[in-house]
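Here's the structure we're looking at; comments come further down.
Removed: one protein chain of the complex. Kept in place: all other protein chains.
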Amino acid sequence: MRKAGRHFLQIPGPSAVPDRILSAIGQQTIDHRGPDFAKVGLRALNGLKTIFKTEENVFIYPASGTGAWEAALVNTLSPGDRVLMFETGHFATLWKKLAEKLGLQAEFIEGDWRGGADPEKIEAYLAEDKEHQIKAVCVVHNETSTGSVSPIAEVRKAIDRANHPALFMVDTISGLASLDYRHDEWGVDVTVSGSQKGLMLPPGLSFNAASAKALAANKTAKLQRSYWDWAEMVGPNKNGYFPYTPATNLLYGLNEAVDMLHEEGLDNVFARHARHGAAARAAVRAWGLEVLCATQGQESGVLTAVKLPEGHSADAFRATTLEHYDISLGNGLSKVAEKVFRIGHLGDFNDLMLVATLAGVEMGLKQANVPHETGGVQAAMAQLS
Amino acid sequence: MRKAGRHFLQIPGPSAVPDRILSAIGQQTIDHRGPDFAKVGLRALNGLKTIFKTEENVFIYPASGTGAWEAALVNTLSPGDRVLMFETGHFATLWKKLAEKLGLQAEFIEGDWRGGADPEKIEAYLAEDKEHQIKAVCVVHNETSTGSVSPIAEVRKAIDRANHPALFMVDTISGLASLDYRHDEWGVDVTVSGSQKGLMLPPGLSFNAASAKALAANKTAKLQRSYWDWAEMVGPNKNGYFPYTPATNLLYGLNEAVDMLHEEGLDNVFARHARHGAAARAAVRAWGLEVLCATQGQESGVLTAVKLPEGHSADAFRATTLEHYDISLGNGLSKVAEKVFRIGHLGDFNDLMLVATLAGVEMGLKQANVPHETGGVQAAMAQLS
Amino acid sequence: MRKAGRHFLQIPGPSAVPDRILSAIGQQTIDHRGPDFAKVGLRALNGLKTIFKTEENVFIYPASGTGAWEAALVNTLSPGDRVLMFETGHFATLWKKLAEKLGLQAEFIEGDWRGGADPEKIEAYLAEDKEHQIKAVCVVHNETSTGSVSPIAEVRKAIDRANHPALFMVDTISGLASLDYRHDEWGVDVTVSGSQKGLMLPPGLSFNAASAKALAANKTAKLQRSYWDWAEMVGPNKNGYFPYTPATNLLYGLNEAVDMLHEEGLDNVFARHARHGAAARAAVRAWGLEVLCATQGQESGVLTAVKLPEGHSADAFRATTLEHYDISLGNGLSKVAEKVFRIGHLGDFNDLMLVATLAGVEMGLKQANVPHETGGVQAAMAQLS
Partner (left out) sequence: MRKAGRHFLQIPGPSAVPDRILSAIGQQTIDHRGPDFAKVGLRALNGLKTIFKTEENVFIYPASGTGAWEAALVNTLSPGDRVLMFETGHFATLWKKLAEKLGLQAEFIEGDWRGGADPEKIEAYLAEDKEHQIKAVCVVHNETSTGSVSPIAEVRKAIDRANHPALFMVDTISGLASLDYRHDEWGVDVTVSGSQKGLMLPPGLSFNAASAKALAANKTAKLQRSYWDWAEMVGPNKNGYFPYTPATNLLYGLNEAVDMLHEEGLDNVFARHARHGAAARAAVRAWGLEVLCATQGQESGVLTAVKLPEGHSADAFRATTLEHYDISLGNGLSKVAEKVFRIGHLGDFNDLMLVATLAGVEMGLKQANVPHETGGVQAAMAQLS
């Protein structure tokens, strides 16, 4: 039986794609070596720089975000290099596993999954590394599994205080274009991101922004690479071209997305996400439930992970909301599997959509017999209006 | 500045068009005299019959609903004919004016705009017409200006009790495919409808369903007609063609719409609209406001017209909700201009979209300083879950 | 079995709709009474004026071209009025029948279907009408059934030479935006056109452009009208609105179409059609076949009607080309049924598409065993390059 009305895709990415972008993606493919393509390519490469806030290089891969994680590492490091990572949650853990798989020696500062990376611990760790064997510090900006945000500018200062030359790499796959981000100002060497979150595109594109220091590292880095190699891209990119066939139609969408973000204004986009995060947390509190992120000031505007009361399955709850209210919520991952569900409130989103989303959760809690107070939606509305 | 997220188009039509239909409409136009078109045309004509619940003729016009109103009259009546109409609201009044403009003698049973047509009054009126000078009884099924529903089956019985031979004409422009409707079973002679309401299409198509009795009347009716003439359509329609160039791309959309309605099941569609109407009224009551329709059992599942407290401008309120919450609500028309606003909850719509809509109203009432109780959204959610 | 590749829709309208327009039409419908709509409506109304080359009123109907024919007559004439028409072909004949059906006294200057209207005959006819009983002269600009063009500016001069006050009405349904047309400069009182030809839209919109004289006639004209009545439109149109629900999504397409025409430049559009007409005729001559239009200088750039040798069925030939080469050609209508086929070369069209079209004809002639010389395509290419 057909379900009427719009599905609410409220996982923390992919976010629902706006019609303008779907329409852009549906335009006819053109010759990726022809003169018209150069305009598309340059617009994409230059447009992305305004989003990463960088005047350095941005690289676009026809690939998922996982590919851009790999690209960041293989372009700059050599087998056996030590890499410092911070356990903010599931995705930080996956990035560490990937590093290990590539032959790096990845070291974790453990975390409790309830906040962002801790600059002080990073500083302390680096301070121990007198011989500068650690070649990179890798931090997840917006940890999609927990809804916590790492203070990237502070981590940069911590590295500087430790006087450590390690490259600074940040995954803002789910943060970019939703949360304030400043590749250059914050002194990030490699930023990793993807298309299907704040950029409002379908999945299929991912990105590296790379500082001059990172590009220099590329020249000596010995990890095996070909598809991901920045060195092959720099030349063709200058004229808007790519060393292999780019994902043309997704680039159309990317260009539309960058326009849309600037039409709203990046600061407005960030404020909107912050406001929605606050309203979502007000709802969670009103329900008498707990937000996974327990570190004040580090709660994400992109998603809110919510702990269910003991003895209740978050996945059963999610199945109920999907069936009854046609809304997709994010699941709990690894350590918090079945214990939390995640509400995505990112991308092309507004107040009424947030209320609808929270109503789906509140009515779902009732439907699934999860103990809770009513009034979450009302609390969010009070916050919004 | 770009507004993020989806606009909520909550006027009582056009309703928001689902992606499947937009995609269908965006397909390439074909030769309207070629063999492939016959399939498109037959599918549209036969599909519509399942929606009107008729085995008689259905006519499709490239025109707005106003055109189909005119078609119903010019196809069956002659200059000076007396026509009985019932003042359910603004649209009944417009139809009467149209009849007068065409040279008919239209007579109104007055109404207070707070309910549907009254079968007993119609019976009494007809009973007076011993000489059967009244040639047609015209009733609006779902009065879009008030949110009241006329009891069509009861009106039929009233005509029959009066033993009156007048043609029975019903405007269900905003009722069809949202409210139960049965052209054949209810003995309607001409049903008028349009594309942009329950059928979920953009405006641009309108329809007549016509009984054998209506088609017989066409042969002697003397009102001037050409574009609207059923007689020119019957022949070509048999093979799926039209006497003049049809609006091919809207027909693509119509065929998709009929499929979607049957995938959901017409009875489910009707139940959904009824449920949403009830939840909307629960919200209005919780706000301490008044629903315009005051006749129990005749409240519409398509829209809810809400009276604002004296001294408050409904249009100012609507402008506020549009600006702050990106939601379009319907305005009050003629007699109730500025006094009521209308909430559309029709077409491709679901529970969470309704909550969002009601949240837009509730937050808008606050924003516009209209005195009200909070809790309308909560009341609707209680009703829905 | 699926046919690969693009269908060639080479009937003389609807013409193949370009992707930009399909994409525009597929955008979400908006509130036709809201502030955003005013921009859409004004852009459409003002845009059309640049295409009709008029600073007077343009009216947009959600209707086929047949509706706009009717609108031109009912808005300006009264029952029994004499109307002079010129038999350029099938569509002129249909317009005459429509006039008669509306109760007008339509008089034909007979023609042989092999050229446009003859200004001298019109002048002579009018000169006989000393009492000015003839209220309108109606001429088809581009006769879609024959591929002949009437010299509109010359007809105007003929009316003037006869010192006759009749309204001058022109059907340029298939000429507008393909052939030069100047409503104001040529002193036309009512111009009739439609969306699905040079404007490159799907069918569903039609137009009247009306002079001040025509608007004045509207005030006294007694033909019954409501849907078509200009008087109801003038007011709302001033602000970009319409008296009844407009076909919003087709208006999106119209606005895109007008942009596209100006991006190419109207004069370039006209030159392109002229060039393609000449190349098509070169092909016909090379095949040893005959072009239906026999009047030099009046051959259409929109379509070319081709006579098949005696004893060969044009419809059988068209069925063969459709089956074997996936190309739709236009059929012969009424007097020339089965005797001619029509090649549409209008709308969003270019040199290579024309060669493909002519190749479809040439290979079809071979396939259908119609006696002909090869070399038509080659002749057209010589003309084009």
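As written, the chains take the letters A, B and C, and residue 1 is the first residue of each chain.
One rule holds for everything that comes next: contacts are C-beta pairs under 8 Å (C-beta built on N, C-alpha and C of every residue); 3 or more make two chains touch, one makes a residue touch a chain.
Given the structure is predicted, the values throughout are model-derived calculations rather than measurements.
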Hidden-chain contact residue, picked from the options C:Glu110, C:Glu263 or C:Glu310 = C:Glu263
Omitted-chain contact residue, chosen from A:Leu98, A:Ala294 or A:Ala382 = A:Leu98
Write the list of chain A residues that the hidden chain touches.
-> 7, 9, 11, 13-14, 16-17, 22-23, 25-35, 61-67, 70, 74, 98, 101-103, 194, 196, 202-204, 223-227, 229, 243-250, 322, 328, 331
Interface with the unshown chain - residue positions in chain C = 1-6, 8, 18, 260, 263-265, 268-269, 272, 324-327, 348-353, 355-357, 359-360, 362-363, 366-367, 374-375, 377-378, 381-382, 384-385
Just the residue numbers, please: which parts of chain B touch the chain that's not shown?
-> 19, 23, 26-28
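Simple rule for what comes next: only the chains that are shown with their structure count from here on.
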Which one of the chains is closest to the middle, using the mean of its C-alpha atoms?
-> B
Expressed in whole Å, how far the mean CA point of chain A lies from that of chain B is 46
How many angstrom between the C-alpha centroids of chain C and chain B?
-> 34
Centre-to-centre distance between chain C and chain A (centres being mean Cα positions), rounded to whole Å = 55
In chain C, the residues touching two or more other chains are 23, 26-28
